[in-house]
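With one protein chain held back, the other chains of the complex are shown just where they sit.
Right after this comes chain A.
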Amino acid sequence: MWRGLWTLVARAARGPRSPRPCTRQGSGVPVPGSGTTIFALSSGHGRCGIAVIRTSGPASGHALRSLTAPRDLPPARSACLRLLSHPRSGEPLDRALVLWFPGPQSFTGEDCAEFHVHGGPAVVSGVLQALGSVPGLRPAEAGEFTRRAFAHGKLSLTEVEGLADLIHAETEAQRRQALRQLDGELGHLCHGWAGTLTKALAHVEAYIDFGEDDNLEEGVLEQANSEVRELQLALGAHLRDARRGQRLRSGAHVVVAGPPNAGKSSLVNLLSRKPVSIVSPEPGTTRDVLETPVDLAGFPALLSDTAGLREGAGPVEQEGVRRARERLEQADLILAVLDASDLASPSSRNFLDTVVAPAGAGSPNGNSQRLLLVLNKSDLLPPGGPDPSPNLRPHLLLSCLTGEGLDGLLEALRKELAEVCGDPSTGPPLLTRARHQHHLQGCLDALGHYTQTKDLALAAEALRLARGHLARITGGGGTEEILDIIFRDFCVGK
């Protein structure tokens, strides 16, 4: 499902290093960075007094004026206090420091503006939405500011070396965040829409490539048209309703996982200082994912307690295990809990092999997940610690019962979370939501062009554009996907 995104990133990453021979771009190729103006939350996510939102592109000045109306642009490169208000509704958003950097003397080389606003989620979300409503502005893609800086010669070659890695890392963070957002109703909706749209597009493409002298069934185009109309209605309804329904899942996602009865729920209760989960000596007590927002060493985090990972239990527990694995995928940090006195048992060893080892080694495409290995029940150990195991990675000893080792764990958590939350691109889910909304609106606009256009080649282009917008949310959308549907649904060729 994320292949489309990956190729996109791979292309973005490859771009500057080995420019493709496209000296003749007269044929309508969109040049990256030309024309559009991008915006993003640039400061770190976490507990902060000030958040910095940045724009880059030709409409930056216009955006700045729109939000600070009726005042004019501040003098270049000096901080001014301004009242920010929504350009459409006039609703005041925040009193903020704004900076104006006319190009080329700016970070990206383009016109840039910075808004230093108060760090609360409501303010940040309000300003981001206000910027999104200014014509010509759209949310930035991963690494786009850096790319533009490179394109305008603002970064040296050595700095560019890190570019691919940077984009990769940022995209990985975005991917995890998007996964989180897509987990649930919106995800189902988007995938459903993408499926419908891909099929409609495939049928239109089939009609173009094979309609003339192959016998496609009657009404292929009509059916695609009616599917597009239904999609328009559904998207329109959703966009009008977009502010409700999605739960805000802010903070780093910390997932507690381990084999059954390792003491995961005890650890969750200990960290959250309240009895979130039922604890019992019986394996398989926790069957669902239990979430609780906590303050971990000063960072906001969403702590998830999961079912113990084991095979062969009853159907309810198996579902719990499935959900646990799904949650692990989306985790920013995994707290892997094992029973220190039971390291040799099959379930412990299996857990070490399948969860702990891969996270440490990094998956084949190079994204390693952060993981802290906690050996619980240290109170049951004989003096001298657990059996020395040569393969065991660095770990922390803890006793949830006595509280011994908790300080060490909190210190380790602080370090890890600082890394996770300090990543400037991770951003709050708000930004992800703004992206979703942007692409859904783009999709809807393109569908409108499809229904209005008479030239079928132009109409299909609008449909491709619509599919591209959805692909930014759901992934996929490649040619092969289209061809697969064509050859599955039609008997074409002679």
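Note that contacts are C-beta pairs under 8 Å (C-beta built on N, C-alpha and C of every residue); 3 or more make two chains touch, one makes a residue touch a chain; residues count from 1.
By definition in this document, contacts and distances are computed from a predicted model.
Of the names listed as "Serine-threonine kinase receptor-associated protein", "Auxin-responsive protein", "Sodium/glucose cotransporter 2" or "Protein MTO1 homolog, mitochondrial isoform X5", the one that matches the UniProt record for the absent chain is "Protein MTO1 homolog, mitochondrial isoform X5".
Taking the complete complex into account, A:A462 is the one of A:C112, A:L270, A:L413 or A:A462 that touches the chain left out.
The chain not shown here is touched by just one of A:G103, A:G211, A:G405 or A:G475, and that residue is A:G211. Of the residues in chain A, those that touch the hidden partner chain are 20-22, 24-25, 27-30, 135, 205, 208-215, 442, 445-446, 449, 452, 455-458, 460-462, 464-465, 479, 482-483, 486-487, 491-494.
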